[in-house]
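A single protein chain has been removed from this complex, and every other one stays in its place.
Think of it as A, B and C in the order they're written, each chain with its own count starting at 1.
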Amino acid sequence: MNDLVLMGLEGAVLVTGLAVLLLDLWITPDQRRLLGFGAIATLGVIFCASFAYLPDGTQYAFGGMYALDEFALYFKRFFLIAGMFVLLLSVGTSHAEEGGQGEYLSLSLFALAGMMFCASAANLALLFVSLELVTVTFYVLVGFQRRRLASLEAAIKYLIIGALSSAFLVYGIALIYGATGTLDFRQLASLPAAVMESRILWLGALFLFVGLGFKMAAVPFQIWAPDVYQGAPPSTTAFLAVGSKAAGFVLLLRVLHQTLPVLETRWLHLLMGVAGLSIAYGVLCAIPQRSLKRLLGYSSIANAGYLLIGVATLSAAGATAALYYLAGYLYTVLAAFIVIAVVLQHTGRDDFDSLAGLHQRSPLLAAGLTFAMVSLAGIPPLAGFFGKFLVLKAALAAGAEHPGFYWLLGIAVVGVVISLYYYFGVVRAVYWGTPGEQPAGPIRVEWPLQVALYLAMVAILWLGVMPNQITNLAELAVKSLGLR
Amino acid sequence: MASLSFIIFCPLLAALLIAAIPRNFKVLFRLIALGATFLPALAAVRLFLGMEPASGRLQYEEFVPWVYSLGISYHVGVDGLNIGLILMGAIVGFAAACISREITDREKEFYLLLLLMTGGILGAFASYDLFFFYFFHELALVPTFIMIGVWGRGDRKNYATFKITLYLSLGALLSLIGLLALYLQAGGQTFNIVELTRRLSANPLSPGAQQAIFPLLMFGFGILVSLWPFHTWAPLGYAAAPTATAMMHAGVIKKFGLYGLLRVAVPLLPAGAESWLPVLALLCLGNLVYCGLVAMRQRDFNLLLGNSSVAHMGFVFLGIASLSLVGVTGAVLVMVAHGFLAALSFALSGYLHQRLGTLEMVQMGGLLKRLPFIGTVLAMALLAGCGLPGFANFPGEALVLFGAVKAGQWWVILAAWSGLVIGGVYMLRAIRQILHGHLPERWAGVPDAPHAWHKLPYALLLAGLVVFGCFPGLLTKRIQPNASRIVQAVNGPMLAGFPGEPEAAGYWLARGRKVTGHE
Amino acid sequence: MTPGLEHYLVVSLLLFALGLLGVIIRRNLLVIYMSLEMMLNAANLALVAFSRFNNNLNGQVMVFFIITVAAAEVAVGLALIVALYRQRQSAHVEDLATMKL
Partner (left out) sequence: MEYYLPWFILLLPLASAVAITLTSLRKGVVAARLSIGACVLAFVLSAVLFGRDASGVTQFNWISLSDGATSFIADIALRLDPLSRLMLLVVTGVASAIHVYSFGYMRHDPGMGRYFAGLSLFMFSMLGIVLADNLLMLFIFWELVGVSSYLLIGFWYEKEAAADAAKKAFLTNRVGDFGFLLGIILVWALLGTLDIGALKTKLLTDPDALGALATAAGLLLFCGAVGKSAQFPLHVWLPDAMEGPTPVSALIHAATMVAAGVYLLCRLFFLLDVPGSHALVVIAWTGGLTALLAALMAVQQDDIKRILAYSTLSQLGYMVMAVGLSGSADNPSPAMYHLTTHAFFKALLFLGAGSVIHALHHEQNIWRMGGLVRRLPLTFWTFLVGTLALCGVPPLSGFFSKDGILALAQHGNLALFALAVLVAGLTAFYMFRLVFVAFIGPAKSQAPDHAHESPPVMTAPLVVLAVPSVLAGFWGINEYFGQQYGARPVEHGFLATLIEPFTHAPGAALSGLIATTAGVALAFALYRNAVTDPLPSRLGLVARWLRDRFYFDELYAGLIRWTQDALAAVADFVDRWVVAGLVVKGVQGSVELTGRLLRLVQTGNLQTYSFLFAAGVALLLYFALAR
C-alpha cells in the first residue's frame, strides 16, 4: 500500500487519463471543453498534492524499481506544469476536431504519466517501459491530424527513428544486464570497480545513451527533430520540446550520477563533444530557417547542447544549472508554441511572413512571442538569461579541471551570438515585417490561451527576476541525487 | 527622494506603467517618460551635490540579498568613480526623452524601451554586484537593438541592426565569461565587488589566472566601447539609430565597458592589468589616429560623429592604460564629458536630419544663418569635440595626455596629434560645410528650435559640458580617491578597496546572512 | 559442443546488424518496420542468453516487457502506416519527404 502511495502522483494522472477516455464516450461535443478543463484542474490538484510529499532522502517502492526523491519530485512538478499548459493549449486550439478531443487529452495524460515515471525510474526495466510509454503515445500525438500529410509524415519519421533508438536502448539494457547481471540502479551503483571496467558495460551504457540522446534531440541523434517539430500539431510539438526532452535529461542525470557513478569520467568527454556539436549544428542550421516551428526544432537541438554542458560538468552547479535552464525553457517554449498555434489557426502557415503585422493584429501574441524569443536569446531580465548564466558559470568552474570546457564555452558564446541573429529575426518579423495580401484583421485569442500566455510570460519574467526559489528547489533536487 | 534605488527604478517602473496603459493615450506616454526621467535627473543632481566629495567612501548604499546561494545581492551605492556617470546618464536620459518629440509612430513601445534603457544603465553604473552590474547593462543594451531596428533610418538600417546586435552581444558575453571566471577564481562565493576587492587584495589570484581573465574582460568591454579594430559597428549603428537611441547609447551605455575596466578589471586583476594594458595602449592608437583619419573622410555628418566618438574613446583607453592617477582621473572625466558631448552632437544631428531630411554635408551650408540657436550650439559641440578648453572634454583629454607621458608612453605624441589636429580638421570641416558658406536655396525655410521648451535638452547638455569644463575640480576631487586606489592596486603598496568599510573579511556575507536569515 | 554465451551473442549481434541494415537500405515502410522488430528481438535474444548465463531471471522478465511494448508499438506503427497508405496509396519512404532542409 505504501508503494502505491509513493506512486500516487503517476497513478492519479493515469486515472485521470482513463477517466477522460471513458467520460468522452458519454458527453456531448460541446461539453468536451469542460472535460479538458476538468483534466487541467485535476492536474492542478495533483500538482498541489506533490508538495505533500516530503521525501527524507530517497524512498523506494516496488522492490526498488521506483524511487522518490526531491530530484524526481522536481521533474514531476515540471512535467505537471508542462502538462497543464499543453492541455490548455489543446483545449484552446481546435485541431482536436479531427480526432476527438477526448483521445488527445487522455493520450497526453498518458504521456505525462510516462514522463513522471521516467523521473522516478530506478530500474532499467522501468526506464524502458516509461520511456516507451512516452514514445508510443507521442507517435499517436504527432500523427494526430491524420488527414494532414505533414502530421502523418512527421509521425512516421518519429516512429521509425524512435523505434530505431528504442532498439539501441533495449540492446544497451541487454548488454548492461549481461555485464552485471542486474537491472536495478542501486545494485548497479554498488558493483565492484572491476566490473565497471568491463567494455561490454560501457558499450551498453553507450547504447543506452543513444536512446536518451534521441529523446533529448542531441547531435548525432537530432536528425528527426526539425521535421517532426514542423509536422506535428503545435501542442504536441510543445510537449515534445519540453516534456520529452526533459524526460531524456532526467534519465540521463539519474543514470550518470546514481547508476553508473564510476563511469562518470568516461562520460565527460563524450558529453562535452555531444554538447558542442549540438550547439553548433542547431545554431548554424537555424540561420536560413523561415518556418517558425522548424526554427524551434533547430533551436531545440541547440538548447539540448546548452543543457548538456551543464550535465557534462558532472557537478552540482552544472546539474542545478541544467534544472533551472529546463524550467526557464519550459515557459519560453510554451509561450512560443501558444502563439504559433494561434497564428497557424488563423493563417494556416507558420513562416516569418505570416507573422508580419502581428503586433497590430494581436499585441498580446506579439508580446508573447517577443518574450519567448528574447528569453531564448538569453537576454535579461528573462529566464533564458539566468539559465545561460548558470550554465556558463558551471562550465567555467569545470574548466579549471578540464580545459576542454573552455572550448565548449567558446562554442556556446558564439552560438548565443549567432542565435540572436535569428531570434531577433522573428521579433523583427513581428514588429516591422511588411504584411502581404493576407487579411489584416485582428486575431482574437480564446481566453484559455490568453490565460496560458499571460501565465507563461509572467513566469518567464518571474524566473528571470526572482530565480531564487527555483534555484533553491533545483539545488535540493541535485543534492538528493547525491551531488555536492 | 534622492535614493539611488529611486533613480534606478523610477524609469523601470514607469516602463511597466506604460506597458499597462492602452496605446490610445499617446500624450500620456510622453508625459510619463518625461517625468520618469526628470525626477531621477533631479535626484542625481542632489546626490552629486550631497555626497561627501573627497572621501572615496561608498555612499548612499543599499543592500538586498537576491540569490543567496550564489552570493548575488542587489547592492548599489556611489563613489567618485560612478557618481559622474550616474549624473550624466540621468541628465542624458531626460534630454533623450525631451528630444523624442520626433517619434510619432508607436510611441508606447518607444518610450517604454527608452525608460528601460535609462533605468538599466543607471542601475549598471550604481551596482556593486557583478551580476547586477551585467544584468542591468544587458537590460539597457537590448532596447538599443530593437529601437534601431524599428525606428531606425536609412537603407542600411537592417544591416546596422544586425551588426550592432551581434557585435555588442559578443562583447557582452565575453565580458560575462570574464566576470564569471573572476567570480569563480575568487572562490565562487560572492559577486559583491566590495567583498571581492577585499578578498583579492588580501589574496590576489595567481598571475596566470589574472593574465587569462584580464583579456576576456578587456576585449569584452573593449568591443562594447568600440575598441579598434572592433569598432565598425559604431558609426554604422549610430548613423542608423533614432536620435534618442544614439544619444543614450553613444553617450551613456557605451561608457559601461570603460567603467567595467576601471571598476572591475583593473583593480581586481592588477597583475593581468600590468601585462595586458600595454596592448590596450597600442590598440587605442587605432581609435585615436586611425578612426580620426577615417572620420576626416566622411561625407555623412552622422558617420563623422560616429567615427569621432570612436576616436574619443581612445583617450579613455589611453588614460586607463597609463595606470597613473592623472591618467585614470582624466579617463573618468573624459567618460563623463563625452557622454554629454556625444548626446548633444547626436541630438543636434537628429534635429538636422529631421528638418533637412539629409545629413550629407556637401548638400548643406550656411545654416548658421537660418539656425542661430541650433547652429551656435552645434558649433560649440563640435569645438568641444576637438578639445577646446571651456568644455569638459579638454581637462579630461589633457589629464590623459599628462598621465600617459608620466607613464612613459611616447605614443602620446600621436594621441595629442589626433586630439588637437586631426580632431580639429574634421570638426572644423564639419562646421565649414554645415554652418559656414553659402546657404542653398532649398534650406531657405529651415526653422530654428522655436522656443525654450525645444531648446531645453540642448541647453541642458551644453550646460553639463560647460560646467564640468570650467570646474572640472567638481569631478576630479570626487574621482581622485578612487582613482588613486585603482592605480595603487596595480603599482603601489597600498591595497585596493574601499575606504571606511569594516575591515573584517566576510563582512558582506555576514550581512547578507543576517538579512535573509539563511544558513 | 554446447552453444556458449558467445554463440548466442554473435547470433544476436548478427540479427541486430541485419535489422539495422534493413532499416537503412529498404525503402518499403513495412519492411523497415519488420527490420526494427528484428532488432528488438535481437535484444531479446541477448537478454535471454544473458539471463541464462547470469543465472537470474531479471533478463527474462525484461523480455516480457519488451515484447509487450513492441506489440503496442507495432499496433500504433501499423495504424500510422495504414493511414499513410490511405492518403498516398504508397508506403515508400521517398514519398515522405515534403518536409526537409
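Assume a residue touches a chain if its C-beta (ideal position, glycine included) is under 8 Å from a C-beta of that chain, and two chains touch if they have at least 3 such contacts.
These figures come from a predicted structure and were not determined experimentally.
*Asks:* Which shown chains does the chain we cannot see touch?
*Replies:* A, B, C
*Asks:* May I ask which residue of B:421, B:444 or B:463 touches the chain that does not appear here?
*Replies:* B:421
*Asks:* Which of B:186, B:280 or B:325 sits in contact with the chain that's absent?
*Replies:* That would be B:325, which touches the missing chain.
*Asks:* Pick out which of B:48, B:238, B:259 or B:290 touches the chain that's been left out of the picture.
*Replies:* If we include the chain that is not displayed, B:290 is the one touching it.
*Asks:* Looking at A:38, A:100 or A:273, which makes contact with the chain not pictured?
*Replies:* Final answer for the missing-chain contact: A:273.
*Asks:* Among B:435, B:449 or B:490, which one is in touch with the chain left out?
*Replies:* The missing chain is touched by B:435.
*Asks:* Tell me where the left-out chain touches chain B, residue by residue.
*Replies:* Listed in rising order, the touching residues are 163, 166, 229, 232, 236, 290-291, 293-294, 296-298, 324-326, 329, 366, 368-369, 372, 383, 386, 388-390, 394-395, 398-399, 401-402, 405-406, 412-413, 416-417, 420-422, 424-425, 428-429, 431-432, 435-439, 471-473, 476-477, 480, 484, 487-488, 492.
*Asks:* Suppose we count only contacts with the excluded chain; which residues of chain A make the list?
*Replies:* 156-157, 160-161, 164-165, 168, 199, 202-203, 206-207, 209-210, 219-221, 223-224, 226-227, 266, 269-270, 273, 281, 283-289, 418
*Asks:* May I ask you to list the residues on chain C that touch the chain which is not drawn?
*Replies:* Here the touching residues of chain C are 20, 23-25, 27, 32, 93-94, 96-101.
Note that in this section only the chains that are shown with their structure count from here on.
*Asks:* Hey, how far is the Cα centre of chain B from the one of chain C, in Å?
*Replies:* Centres of chain B and chain C (C-alpha means) sit 64 Å apart.
*Asks:* For chain A, which residues are in contact with chain C within the complex?
*Replies:* Touch list, chain A to chain C: 124-125, 128-129, 132, 135-136, 139-140, 143, 146-147, 149-150, 152-157, 159-160, 163-164, 166-167, 170-171, 173-175, 177-178, 181-184, 226-227, 230-231, 294.
*Asks:* Under the definition above, what is the set of chain B residues touching chain A in their complex?
*Replies:* That would be residues 23, 66-70, 109, 131, 135, 138-139, 142, 145-146, 149-150, 158, 161-162, 165-166, 169-170, 173-174, 176-177, 180-181, 183-184, 188 of chain B.
*Asks:* Show me the residue ranges of chain C that touch chain A in the complex, using the header's touch definition.
*Replies:* 9, 12, 16, 19-20, 23, 29, 32-33, 36, 39-40, 42-44, 46-47, 49-51, 53-56, 58-59, 61-62, 65-66, 69, 72-73, 76-77, 80-81, 83-84, 87-88, 96, 98-100
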